[in-house]
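Only one protein chain is missing from this complex, and each of the others stays in its spot.
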Amino acid sequence: MLKGIPAILSPELFKIMLEMGHGDEIVISDGNFPAASCAQRLIRCDGHHVPELLEAMLKFFPVEEEEDFTATLMAVDTDNARELPPIWEEYRSILEQEIDNSVEFGYIERYEFYERAKNAYAVVATSEKALYANIILKKGVVTE
Amino acid sequence: MLKGIPAILSPELFKIMLEMGHGDEIVISDGNFPAASCAQRLIRCDGHHVPELLEAMLKFFPVEEEEDFTATLMAVDTDNARELPPIWEEYRSILEQEIDNSVEFGYIERYEFYERAKNAYAVVATSEKALYANIILKKGVVTE
Amino acid sequence: MLKGIPAILSPELFKIMLEMGHGDEIVISDGNFPAASCAQRLIRCDGHHVPELLEAMLKFFPVEEEEDFTATLMAVDTDNARELPPIWEEYRSILEQEIDNSVEFGYIERYEFYERAKNAYAVVATSEKALYANIILKKGVVTE
Amino acid sequence: MLKGIPAILSPELFKIMLEMGHGDEIVISDGNFPAASCAQRLIRCDGHHVPELLEAMLKFFPVEEEEDFTATLMAVDTDNARELPPIWEEYRSILEQEIDNSVEFGYIERYEFYERAKNAYAVVATSEKALYANIILKKGVVTE
Amino acid sequence: MLKGIPAILSPELFKIMLEMGHGDEIVISDGNFPAASCAQRLIRCDGHHVPELLEAMLKFFPVEEEEDFTATLMAVDTDNARELPPIWEEYRSILEQEIDNSVEFGYIERYEFYERAKNAYAVVATSEKALYANIILKKGVVTE
Amino acid sequence: MLKGIPAILSPELFKIMLEMGHGDEIVISDGNFPAASCAQRLIRCDGHHVPELLEAMLKFFPVEEEEDFTATLMAVDTDNARELPPIWEEYRSILEQEIDNSVEFGYIERYEFYERAKNAYAVVATSEKALYANIILKKGVVTE
Amino acid sequence: MLKGIPAILSPELFKIMLEMGHGDEIVISDGNFPAASCAQRLIRCDGHHVPELLEAMLKFFPVEEEEDFTATLMAVDTDNARELPPIWEEYRSILEQEIDNSVEFGYIERYEFYERAKNAYAVVATSEKALYANIILKKGVVTE
Amino acid sequence: MLKGIPAILSPELFKIMLEMGHGDEIVISDGNFPAASCAQRLIRCDGHHVPELLEAMLKFFPVEEEEDFTATLMAVDTDNARELPPIWEEYRSILEQEIDNSVEFGYIERYEFYERAKNAYAVVATSEKALYANIILKKGVVTE
Amino acid sequence: MLKGIPAILSPELFKIMLEMGHGDEIVISDGNFPAASCAQRLIRCDGHHVPELLEAMLKFFPVEEEEDFTATLMAVDTDNARELPPIWEEYRSILEQEIDNSVEFGYIERYEFYERAKNAYAVVATSEKALYANIILKKGVVTE
Partner (left out) sequence: MLKGIPAILSPELFKIMLEMGHGDEIVISDGNFPAASCAQRLIRCDGHHVPELLEAMLKFFPVEEEEDFTATLMAVDTDNARELPPIWEEYRSILEQEIDNSVEFGYIERYEFYERAKNAYAVVATSEKALYANIILKKGVVTE
């Protein structure tokens, strides 16, 4: 533990975030995501939910804002009558606190999402129970 | 994740608990414990507190009940006028739900505790903020 | 050993099952299967038969039920005059105890089965003497 | 699997037995033995009992017969009113089928046994439920 | 060394043979074969000849008999006026002692043989001086 | 790079600082210190000076204030006529900005300092040209 | 540290430069470059700027002068109204001090630059804050 | 050092030469060759020249004489007015002392040579200052 | 294989012999010796006898002749009525062919021999069936 660093950010996760560069992606996955079979670098956060991690990470992690989307979600794979996963709104409100622009999500379907995860710099595996709760962040530039 | 296994128990922690045998010890340490420098095998549970882990572990972990003490704590190193750490009572009530005998704690001072941790099979590093919150469990026999 | 965990599930196998996610596959192979040359992750269970392992694993492992098939077998490669391997009925009855739907098997021929095993998350190598006794399970979602 | 080799003897266990020389010791431990913390080389045989392994191993493993004892057991640590563990007689009958002399057991107490295991060439970890079921074999000379 | 196991079969070679499954191939190569650059798993048997190894291996190794050929040789690459390598007859007589069918050899040319060796489970490198002395065995099924 | 983290703190150094616990020590060594032969964990910061690193580290690193000394220096090994190394005053002023108490230095002689470094959790190797510029920090407790 | 070797050149970086041969490339990247995900061999120089490293490296590193370009930069990806990055002129003046010919830069766009970095022998990761500050050097021949 | 083995042949180089088989290639490269980026197995001989190594290696290394060329050189990449590198004649005279046939060289251009080196069993990196001094040897058969 | 190197000397064994220096010891052990548990570096020569290896090794290995003994044997541990192991005379005659002085053996008892083997540079494990056939050679100086 260090002063000013949320305890939920493990040494390994913080190191990974520091190592990433402009354009590198990180996946925060829910508890059912096949993280171990997709990840080039796997950080397990068993017992945690995505929102608490996302909030802690965004204190330090600059999200790429020059792209079309603030973050990428796994598309709900059924007809549009279904409601959107409530956790997405939670993500939106957390992101809005940290970035300057309005939050726009991109959506990709399940198997395309897996391929994206395989190319990501790292996958953070949580125990999030909510469905469709996986999210991809692309690192922006640190300009300060 | 698997059916019936609390999500807070990571694959690595569960494997470690399965590998341990009669008499092997495991330390659940608080956030300030020098876990990385003491542990033969280190399992990080950043962002978690001890009680929630202890409760999940005891569902599966048989505590040695033939010894004098149910578990060992790090002794408060000042005069006895001071109150006992409140988290100890929390530990007692969790332990009482899982074992048959009444719960008795052993106490060892800080540097002796470090030596004991160096000989333990594993150290689980939490982010517990409570002071004097480290606890050592000795594995008993599975007889079922 | 731990309370409530069948002893036949080794620490390594339990860890592997915990690590797997939605859609990951695990092969339980018979004694003649070329497990070491196919497996990305190999768990040896020498001396054991498939049914006893399958039964223990299904206590914890959620089988994917949204797909067409409950599990996949290696197709018998000769004419249909031959009887079906009796061990398949044993598998059916074990599966029926753990899943809600009726059990449907998929069948793929030998060399296709090998390719599927190479892409599986893990292969469990038993010493099962019965022929055509290999079986592939796909992990479903833990929703509790 | 190979012709004439019992399937319960895993590739790793067979290799270990082949590597051992005159005077090297191997421990076959019960399910509660702290095998992972004692073993220089650990061979897990989860789900198996000691007698079936012992019998298979003795087909190939020459027991040292020039020493005083055929094998060493962990001494029962209470008063002699207690009955001897029934599994010891099972061990005796298995050993008698393979060696020429009468079977004599040596007995050492629990913590001395642990030290002996730490110096052994390997520890085979079974899931034997019987108590006091650990046994140490010393390798003799192959003279054929 | 163990009772009943020919000393020429090293612990590593025996382990490899045990690990192989139905359809896996093993190459026993002569002293000039580029074994180290071809082998996925290399077992060196420097100073030994192929026939003595072949004979010892076949005591345990079940040769696939459902295929067209009992074993595969590297084809002599010149005109058929040349005599066949005498060591081939030695191989035939060793194989005939262990298998039930008559022995038929398959032949593949040098560079195709190299590719086959690269896909084999293992290559055993001998110091055999005879030319065209490389031989590939495919593992069959253990049915006992 | 991350928002709010000085770029001089490498991913590896930040991870090391996060892993350390109460009582663990870290050495920031000058360019002539035998860091590679002393360090259990070595973090190279070639080209950097100690003060700039010390200042960045203290933003996050809680110095143990319950001990007698705020930090430990390598004692000047000659008579006291010599002036104190000027860099020590620089260290004092940096430390005073981050801790609540007045700054007191402990002094140990060269070879004792080497032994202390061998027991430290990590050694940070700078290219500091100033003499007697090595400094040891002991980690305190994060209480927020 | 050694006599005559600038302290900013770490042991690992100097070793890498010595190992490189004619035609091998090295990337000196700015602080936002995705160095860890591109590099075959990664040398971190956290806290340093590119010009000071470039100047030190060119004391020893022979730049390939038979090619069209002295070095390769990441092209500015917008319209040409924008001014050239001022750091490029700094690079030019450093290069002119060490090579005999006039300095000509090649320019490749961002994603092509990433591919080039993946094929380079090594990537040196600095904390350079200037934008478009990445530079690729190709090693020439040492003829002395 | 051993009796009768030239000291310039390091333990690692001698082991590599022993491991190679019929048709495997070894590159002896000059000081500017990008050996570290091409080699599957790299043997550094810093400070040595090619002729002294070549002469020592040929005492033991059988050159393939059934191919068209005794050895392969990197072609001079300019017009034929230029003189041939004088070191080539040195190679010819060393080779003539060890092989029975007359020496014929094959020539391949620079980038094709790099590809060949990447497929070679090993690359020996010397500090040879002569230009176009790289040479590839193909191992023949040991028939004695 | 190489010209002039006996095929029984494996690449690994030859490398080990080249690496050894003045005063380093190598043990050539019989088939019952606990080589794997004693050896710092183990070279398996399964299927071979000691005399053929000893003869091949002495072609290159300089035996220390300034010490009292040419080589060291494991003393026969019974009364002197027993005959000396006949293989010792075989060793004597092989040694006499390679060294200038008369051959004198030193003798140490079994457990002292084990300790000596643990400190030796390497142990060569043969399958020699003769009893008391272990021998230790000390490397001398190469003066040519």
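The first chain written gets the first letter, and so on, giving A, B, C, D, E, F, G, H and I; residue counts start at 1 in each chain.
Heads up, the rule we're going with is that contacts are C-beta pairs under 8 Å (C-beta built on N, C-alpha and C of every residue); 3 or more make two chains touch, one makes a residue touch a chain.
If you're wondering where the values come from, they're calculated on a predicted model, not measured in any experiment.
Engineer: Please identify which residue in F:Ser37, F:Asn119 or F:Thr143 touches the non-displayed chain.
Structural biologist: F:Ser37
Engineer: Since one chain has been left out of the picture, which residues of chain H touch it in the full complex?
Structural biologist: 1, 6-13, 31-32, 44-48, 52, 127, 129
Engineer: Touching the absent chain: which residues on chain F qualify?
Structural biologist: 29, 31-37, 114, 129, 131
Engineer: By the contact criterion defined above, which parts of chain G meet the unshown chain? Give residue numbers in ascending order.
Structural biologist: 1-5, 10-12, 14-19, 59-62, 142, 144
The rule we apply is simple: only the chains that are shown with their structure count from here on.
Engineer: Give the fewest steps needed to get from chain D to chain G, where each step moves from one chain to a chain it touches.
Structural biologist: Between chain D and chain G, the shortest chain-hopping route counts 3.
Engineer: Comparing residue numbers, which of D-E, A-F or A-G shares more than half of the contact pairs of B-F?
Structural biologist: Answer for B-F: the repeating interface is A-G.
Engineer: For the interfaces A-F and G-H, which has the higher count of C-beta pairs in contact?
Structural biologist: So, comparing the two chain pairs, more contacts are at A-F.
Engineer: With chain centres defined as C-alpha means, what is the inter-centre distance between chain A and chain C in Å?
Structural biologist: Chain centres of chain A and chain C, defined by C-alpha means, are spaced 33 Å apart.
Engineer: Centre to centre, by mean C-alpha position, how many angstrom separate chain F and chain H?
Structural biologist: 52
Engineer: Could you list which residues of chain B touch at least two other chains?
Structural biologist: Expected reply: 1, 10-12, 19, 31-32, 129, 142.
Engineer: What are all the chain pairs that meet the touch criterion?
Structural biologist: A-B, A-C, A-F, A-G, B-C, B-D, B-F, C-D, C-E, D-E, D-I, E-H, E-I, F-G, G-H, H-I
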